[in-house]
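In this view, the complex is presented without one of its protein chains, the others remaining in place.
Showing chain A:
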Amino acid sequence: MTPPGPKSISQVALMDAVSGAGVPAEFWQPITDKNLADWEAHWRPAIQEQLVLLSDAGVERHLWPQSREWNWRKKHNALGSSLSNESAAVMAAGVTQGMMIVDLDFRARIEEQARQHMVYIDFLEVAPWNRRTLTGGAPRYVGIGTLMIGKAIQRSLELGFKGRIGLHSLPQSNDYYANQCGMRDLGSDANYNKLRYFEMTPDMAERFLMRGERSGR
């Protein structure tokens, strides 16, 4: 029997990092077995190869990709039939290029929007071949993380949450969320492995989406 496909597919675009050309892609909701199979068959071996290169190059372990131990099948299975969690994947060239899980039951922390509903990004990861690595690896496609952040904002708008989103960032992504996404850094969270917590207000979300429109994202 064919496993169920996504309930929703929307057409999106990524950018080829070398040529700068647009690459047709799809945004799938929710994550499907095909995405999890890609994680097992393509992501995990690629991550393992990167770890070998990092190890051989003598790069300290705290600088290795911090999502290397994430198990997407376990994360996906833990969602069950919860209405509070939603998942999505980005597909291009027939392979999963990124995955995300969000939680719709979180409340905002920034004072001006404290306790208002928001979309919390539980997990967001791009495929290992789409990352810049410390051993000189260059991404194949760019724009996947930004695309998924934009989709989280759109979901927040659909739910009446005005574009509010929040997340805890792995240390290697702090700069991306603060400076490229324009999220507010609320500092280290003692209740969440001391990861820094970032949040976006409706104004920040609007600016993020406008930047995307201007850049054709």
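Heads up, the rule we're going with is that a contact is a pair of C-beta atoms (placed from the backbone, for glycine too) under 8 Å apart; a residue touches a chain by one contact, two chains touch by 3 or more; residues count from 1.
Throughout what follows, contacts and distances are computed from a predicted model.
One chain of the assembly is not displayed; among "ABC transporter permease", "Phosphotriesterase", "Transcriptional regulator" or "(2Fe-2S)-binding protein", its UniProt protein name is "Transcriptional regulator".
Interface note: of A:Q66, A:Q116 or A:T133, the residue touching the hidden chain in the full complex is A:Q116. Annotation: of A:S55, A:N71 or A:S84, A:S84 touches the absent chain (contact as defined above).
The chain not shown here is touched by just one of A:E40, A:D105 or A:D203, and that residue is A:D105. If you put the missing chain back, the residues of chain A touching it would be 7-8, 80, 82-84, 104-105, 116-117, 159-160, 162.
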